[in-house]
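A single protein chain has been omitted from the complex, and every remaining protein chain is retained in its original position.
Then we have chain A:
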Amino acid sequence: MGSVLAASAPSPPPPGPGAPGLVSVPPGFTMPPVSPVSAPSSSPTGQQDTEPPLPNPGGFEECHRKCKEVFPVQMEGVRLTVNKGLSNHFQVNHTVLLSTQADSSYRFGATYVGTKQTGPGEAFPVMVGDMDNTGSLNAQVIHQITDKVRSKFVFQTQQQKFVNWQGDTEFKGEDFTAAVTFGNPDVLMGSGIVVAHYLQSVTSSLALGGELVYHRRPGEEGTVMSLAGRYTGSNFIATLTLGGAGVHASYYHKANDQLQVGVEYEVSTRMQDTSVTFGYQLDVPKANLVFKGSLDSNWVVGANLEKKLQPLPLSLALSAYLDHRKHKFQCGFGITIG
């Protein structure tokens, strides 16, 4: 008669040393734990996140612009300006200036803005000109030739004679700006002025550049070179220009939404003169008011008050300048309609 134990399946024998297909481990040792193989990542290996491209630093002439805008503009006499828009592209203005120091004058100005839209609030070509009652003309033509190339021509006449004309071309790259200006070129006399500008973004905050001015007249020629650096912070801009003609340092600070402060330091080695100017601009949007004030090291105090008389299309401007050393006072009053 058979046994129940005899019907069960036999157990497999324990693995012995040297068995094929198995790793032999000496007694007392264990295999180190092996982590599971991870799935391949979606991004290819070796690629790093690219840094954001450097911004365009703008034109060389704009280095000190922010600081200069804070200072009041000197105005003399009484100025009445009437602006009239004839269409979306054409605007004219009439300006009457009454002065006690210079001759009173009337100026007729016209502004044409073309249909080539390059950005918000930008359209080209732009033609701006004005002529006074004696026939003297001031005109500018600005045109965006390509996405990166912009050209400008400036003409000035004194009655029937051309006194100044210049043409410049500006190239705006991704992180640099280069410009060349030709002023009053005279091929027959072999005279003229050539100005070259270059500004390069080194970091997102720092821009470095240079300026080269070459002038030539019969029997005389010369060059003046300048180096410029501009550092832009979150709420300030510090700019320094060093050159053979002198030093120009400016510091612009936006204290808050209402107050902007600017400090300017200028040295002229040719004139052997130096000055410091401290200015501020106070904006009061609720009152449609802008106030500017300045004080310089020559004890000249300046002030400007501009107010828009809403809802009328009327702007009122008051200006005053007081030179304590020369005991000279100058004031101006302006009304702009339209």
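Convention: a contact is a pair of C-beta atoms (placed from the backbone, for glycine too) under 8 Å apart; a residue touches a chain by one contact, two chains touch by 3 or more; residues count from 1.
We take it that contacts and distances are computed from a predicted model.
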| item | value |
| --- | --- |
| Protein name (UniProt record) of the chain left out of view, among "Actin family", "Squalene synthase", "Mitochondrial import receptor subunit TOM6 homolog" or "Ribonuclease P protein subunit p30" | "Mitochondrial import receptor subunit TOM6 homolog" |
| Full-complex contact with the absent chain, from A:276, A:303 or A:335 | A:276 |
| Residue in contact with the excluded chain [from A:87, A:146, A:160 or A:256] | A:256 |
| Given A:104, A:117 or A:235, the one touching the chain that is not displayed | A:235 |
| Residues belonging to chain A that touch the chain removed from view | 235-236, 249, 251, 253, 255-259, 261-263, 265, 267, 272-276, 278, 282, 284, 297 |
